[in-house]
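A short worksheet on the structure shown next.
With one protein chain withheld, the remaining protein chains of the complex are depicted in position.
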Amino acid sequence: MHLRIGLLTGGGDCPGLNAAIRAIVRTASNSGDEIVGFHHGWRGVVEGDGDLLTNERTKGILQAGGTILGTARYHPDEHEGGIRAVLETVEREGLDGIIVIGGDGTLTSAVSIAEAGVQIVGVPKTIDNDVTGTDSCIGFATAVETAAEAIDRVHTTGESHDRLMVVEVMGRTTGWLALCSGVAAGADAICIPEEPTRLEELASMLRKRHDSGSNSSVVVVAEGAAFEDELIADQGSVGARVAASLEALTGFETRLTVLGHVQRGGSPTASDRFLATRLGIEAFDVAHAGGPSALVASISERTTSLPLATVAAGPKPVPKSYIDMARRLTVL
Amino acid sequence: MHLRIGLLTGGGDCPGLNAAIRAIVRTASNSGDEIVGFHHGWRGVVEGDGDLLTNERTKGILQAGGTILGTARYHPDEHEGGIRAVLETVEREGLDGIIVIGGDGTLTSAVSIAEAGVQIVGVPKTIDNDVTGTDSCIGFATAVETAAEAIDRVHTTGESHDRLMVVEVMGRTTGWLALCSGVAAGADAICIPEEPTRLEELASMLRKRHDSGSNSSVVVVAEGAAFEDELIADQGSVGARVAASLEALTGFETRLTVLGHVQRGGSPTASDRFLATRLGIEAFDVAHAGGPSALVASISERTTSLPLATVAAGPKPVPKSYIDMARRLTVL
Amino acid sequence: MHLRIGLLTGGGDCPGLNAAIRAIVRTASNSGDEIVGFHHGWRGVVEGDGDLLTNERTKGILQAGGTILGTARYHPDEHEGGIRAVLETVEREGLDGIIVIGGDGTLTSAVSIAEAGVQIVGVPKTIDNDVTGTDSCIGFATAVETAAEAIDRVHTTGESHDRLMVVEVMGRTTGWLALCSGVAAGADAICIPEEPTRLEELASMLRKRHDSGSNSSVVVVAEGAAFEDELIADQGSVGARVAASLEALTGFETRLTVLGHVQRGGSPTASDRFLATRLGIEAFDVAHAGGPSALVASISERTTSLPLATVAAGPKPVPKSYIDMARRLTVL
Partner (left out) sequence: MHLRIGLLTGGGDCPGLNAAIRAIVRTASNSGDEIVGFHHGWRGVVEGDGDLLTNERTKGILQAGGTILGTARYHPDEHEGGIRAVLETVEREGLDGIIVIGGDGTLTSAVSIAEAGVQIVGVPKTIDNDVTGTDSCIGFATAVETAAEAIDRVHTTGESHDRLMVVEVMGRTTGWLALCSGVAAGADAICIPEEPTRLEELASMLRKRHDSGSNSSVVVVAEGAAFEDELIADQGSVGARVAASLEALTGFETRLTVLGHVQRGGSPTASDRFLATRLGIEAFDVAHAGGPSALVASISERTTSLPLATVAAGPKPVPKSYIDMARRLTVL
């Protein structure tokens, strides 16, 4: 029997979405199934805006950043009649299930669609890497490389000018990106949401570091980093406020770099393309098998599927062991 | 109590060795322990050629490829008096243990030193990724990116010239690098040691592929790939013989690229630096704790240690599930 | 006769400075001359803070970003007694001349030292590429690659989310970096200091562009871009004000990325290493020859030297022909 399966990408864009889409369309085509791609996430399902994805359409997209389907932060359960509209599209299009490539928000929102009776197969993607149940999310590996390369660059400027460099990276609720890129690029301090930083202590450690011969330091700050003491009130981002505070506390010339949207963009690394391909195929297999709604996951070397409700546990924090490791390598 | 721990890198060089060395020296320095770095692998231990590694000495090496200690394919158990010389160095230098960063060969050889009474802590590194017991080995992630990027490049040349492009990558006993880089870069066929390829069947599939509109294909071949039918006898590498055979069988203009040493070199990716840092710290902790010989490993998100004898199980083949996945995406 | 030549890097740091330093030290060493490297630009000369640079000291720096000498925006002619202190250092150190690697500011300031009787050999470096007399300045080529890659990344995010993306790049007085990276990365509009942009017209063109099927656009803005109409008053950078203005005028969701310090950092491209090596050797030859003060320059395939006063002509604007070209490829 040939199936007809919906597919959408939701939430913020990231590298690797197209690699997943390609893998799903290719394996579906081998099985004789059809994939209906909806535009701009759930909004496309609600508005019935989708069309058939073919091998031809997905040719050459493996290396491309972004998503050929477009994406949006739109949750049907938060809109009057949203879920009903989804059900109507499923009915009208004759869909046997929907594969949803999304982050914590999009997938959590998909649970309510699943409860309304549609088979949902969730594929975790987010540069924040905080979907519960999987080791890695699509897009994270590339974002770590991008952020680490930027921190590498900032190091050389700091050293040439004897400066304190503050780099703000994404991560509103978890510090995965800040911690992994910071450790990889040899940051001297890393501030994350999971464990509040005491800025006065950090400043005193940085002064001590410079007293013993270093002439510059790099501090990586997650967007959602927590602090025990009050930051200097500044209108800017958390990075701007940390930079102002550290400059005041240490007396070192300080410069801020906010990485911004470059963290989401660009061609996926081979590692992200491989992960996206593995998760995409697993998602198709689960959808094709027609069982209950599920979240596909990569655990160690296995690709597997978990109950979709796994995502409801909320954002997955950075493991304590990683935080301890970072602490041993940085001034704090 | 302060310890004195030996450290060496053995086998082929790869990206991330310096990141591991740096992490070990930094954490040892925090604990008041001393690290004696030996030059050129086990040869340095046998010859007593080593010196103290300091934070100063390891400054700025996180991003550097290769190894500041030098490396060699030298196994003390294969040399008359080799093991005795190691024991003498251990005695003379007052070493409490030796951290050995190596691949399958170096680590297997380390087992005999451990049996002679020296605490050995093995750290898995190899672009072949085939050390049993760990999800990933230091150097593999970078090699996959390098190989995939090269395959990406070869794709565009193939398409511009209507050619069959054969790319030979490293991997004498296992196909990790060929499979992961091949899938990531959208190779049309991948030949590995784990499952023999039938070249005639491959040629026929490639012809079919070109008949249905494609004008070029990329075939990735591991150095140690197995074949069911005989290759055209050519004096060159396996890649050269596959290229000659496929050109004869398909009639397509065929070109070979042998990636060679570039696969080992270069700055490690952030992912490799992070893994090397994690494994380096774990290795120091195990050495510092002073228990039995061990292999440190990364499994899922955990860093852990296993009995050193784990490596004796031999090279870890690519999982069956990866091979199945590759098969579904390629012409074979 | 063996000479003793001073060397400093001044102004903002950029990739390629170390490659130039290495070339100067290597060729000097071949000639038996000595190079005294001063720290933190002119400040090091004023304070007599310098030491002998050897081949050993400059080993392995070819690929490194930043400058091993450190740099500073310090002009002796703007400090009471500054020039006198320089002359004293020249006397005390027995310097036959000083090689100054710097941008428009540092080199212009060097003219007054030359007038005080010291042989100055200027080497043009700046990611702004605006030193008069040379086709290219050290650091520019790398900055263009970095900025273009960032714009490439931002493109994919814009397309996935149907957004207007504004990217602010460096360039206070000239638009070299904005124009070259913008054209290379296919920006839809580029705002530079040399020709004022009419924002209303730009907004209307962007609306037209989106009406005819495009769903996103990328606007590159130099820090010092000029505008004919008033920007929405915003406290942020010029990019922030352009983004706010365009969002208001077009109604498109708009996002800003400020590239910041990453534009200065990182390993130099091969092209910058080659240019730095050529200019470094030329500078040494001119210093060794002992003639009048000069600016070394790269013109077409030639490396040559010009009167140092050439730099006094002020920042070199982007050629009219480049601006015309950009205009033909963008919406404006």
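Assorted remarks:
For clarity, chains are labelled A, B and C in written order, and residue numbers in each chain start from 1.
Assume contacts are C-beta pairs under 8 Å (C-beta built on N, C-alpha and C of every residue); 3 or more make two chains touch, one makes a residue touch a chain.
All values reported here derive from a predicted model rather than from experimental measurement.
Across the entire complex, contacts from the unshown chain go to B, C.
The residue touching the chain not shown here, chosen from B:Leu256, B:Ala270, B:Ala297 or B:Met325, is B:Leu256.
Note that of C:Ala72, C:Cys180, C:Val219 or C:Ala243, the residue touching the chain absent from this view is C:Cys180. Touch with the chain omitted from the figure is made, among C:Leu7, C:Ala148 or C:Val219, by C:Ala148. Checked against the hidden chain, the listed residues C:Leu52, C:Ala248 or C:Met325 yield one contact partner: C:Met325.
When you scan B:Ala19, B:Ala64 or B:Val238 for touch with the missing chain, the hit is B:Ala64.
Touch with the hidden chain on the side of subunit C covers residues 23, 26-27, 30, 62-63, 135, 141, 144-145, 147-149, 152, 180-181, 183-186, 269-271, 273-274, 277-278, 281, 299-303, 319, 321-322, 325, 328-329. The set of subunit B residues touching the chain not shown comprises 9, 12-13, 15, 17, 40, 64-67, 70-72, 146, 149-150, 152-157, 159-162, 165, 215, 235, 255-262, 264-266.
Just so it is clear, only the chains that are shown with their structure count from here on.
Taken as a contact graph, with one node per protein chain and an edge wherever two chains touch, the assembly forms an open path, each chain linked only to its neighbours along a line. Centre-to-centre spacing of subunit A and subunit B amounts to 28 Å, using the average Cα coordinate of each chain. Averaged Cα coordinates give subunit B a centre that lies 40 Å from the centre of subunit C. Touching of two or more other chains is recorded for no residue of subunit B.
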